[in-house]
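Certain chains of the assembly are absent from this excerpt, and the rest are unmoved.
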Amino acid sequence: MRLLLLNGNTDAAITAMLARHAAEAIPRLGLPAAELDAVTAAFGARYIATRAAVAVAGHAVLAALAEHVGPDNPRGYDAALIACFGEPGIEAAREVMPIPVVGMAEASIAAALAIAPRIALLTGGALWVPMLEEFALVRGHGRDRVLVRGVTPTGDMIARDPDGAVALLAEVAREAVADGAGAVVLGGAGLAGLAARVAPSVPVPVLDSLDCALAAALGGRTLAVRVAQAPAVGLSAPLARWFG
Amino acid sequence: MRLLLLNGNTDAAITAMLARHAAEAIPRLGLPAAELDAVTAAFGARYIATRAAVAVAGHAVLAALAEHVGPDNPRGYDAALIACFGEPGIEAAREVMPIPVVGMAEASIAAALAIAPRIALLTGGALWVPMLEEFALVRGHGRDRVLVRGVTPTGDMIARDPDGAVALLAEVAREAVADGAGAVVLGGAGLAGLAARVAPSVPVPVLDSLDCALAAALGGRTLAVRVAQAPAVGLSAPLARWFG
């Protein structure tokens, strides 16, 4: 398979980091081998953190997809992955693209809701909170189903100092669990790779938004999560084993 | 891969039909080759069409999964697919199963919403309508997002006389499109295989719920659907090509 990884931010260091994380994640997740082309949006904010930056990025994402895929997809991509959480322009891209377009927030929400009925999205930058709530809302998920939580440092700050962010992210994730979240997504290009470090101190599954998008693009599957059962009577023998 | 296909209905003829359709669908959908084991629920209604039948089937699905997978999955299944649209017991199964559990309605809703912001589920048996609306609602999708439409013949009647049902299903599908649905799911074990025959007379994509569930279980990807664009000015050359 061949996958276009498009960074909607204009910071090429983030693109390189995303490519590195993706190359590591694909075998770890048991996904089919894929050739990855990582490209950077040509114009717009270095790291998208405001509505104005999102408005510009919608255009920039379309322009980049036009350049790298175009109407005829001469390089034969199997899918495009918009590597920006809240994926500006994704629905516009779907109108014109000849191949599937996957986004990090969409894929993460779907993956997390397959695990638990209420989930949390945790990202960098407070201004993303209402934007992601609206993103979830127009996809049918109200604020009592998809909790959105932000930490003050933006995603690029976190990417530059991941060690400093792990404890803060874990704390906010635990607060979301206390509010009923049964799974937590660490969302954003800048947070790629941190889920594994945050997970040990959070009592529910912690998902990486890049992992989720890769699995959606390349064909991954749901996690299994088990719950302890109390004793029961009168059941078939195999069923009774589950009820301990 | 190895997949357990569990028919929640107790009619083995439906199970055989599901296995036949699944074997045909996997290569057609470009999914990884998989060994399929098709099993039938041991007790409950021959074809589930009422709340009472659903209540019994929740237990029967758990009991069958306990028997064929159990806590330790000795046969090494990669996933279980509950082949009953509205999949009784799926959330209960997820509490106890050591492998992912996929359901036809859940997978179909996710696949269709990736194509269009409003979709329709079309199934056999009028009593399924409120049950599927509730199914969608507890997953965050209100009735203005996931339209549920029923035809009077139940799924098993349709399975026994598919030729007679095609025109009726196409008509109800077109009515759903007139109500704003941008994709239509033909849902139910009894309707497996009919989407290809209904699709030619419906102006939006028509999905087969078994196809959707197989793709979710074995790793499939979103469809690409394109929209014609009006002329534009001042864009980059590649982007302008999309705007004709």
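Labels A and B are assigned to the chains in the order they are written; within every chain, residues are numbered from 1.
Keep this in mind: a residue touches a chain if its C-beta (ideal position, glycine included) is under 8 Å from a C-beta of that chain, and two chains touch if they have at least 3 such contacts.
Computed from a predicted structure; not experimentally measured.
For this homomeric complex the structure file specifies 6 copies in total, of which 2 are displayed in place.
Here, only the chains that are shown with their structure count from here on.
Centroids of subunit A and subunit B (each the mean of its C-alpha atoms) stand 25 Å apart.
Those residues of subunit A that touch subunit B in the complex are listed here as 32, 62-63, 66-67, 70-71, 78-79, 94-102, 106, 110, 113-114, 117, 138-142, 145-146, 216-227, 229, 235-236, 238-239, 241-242.
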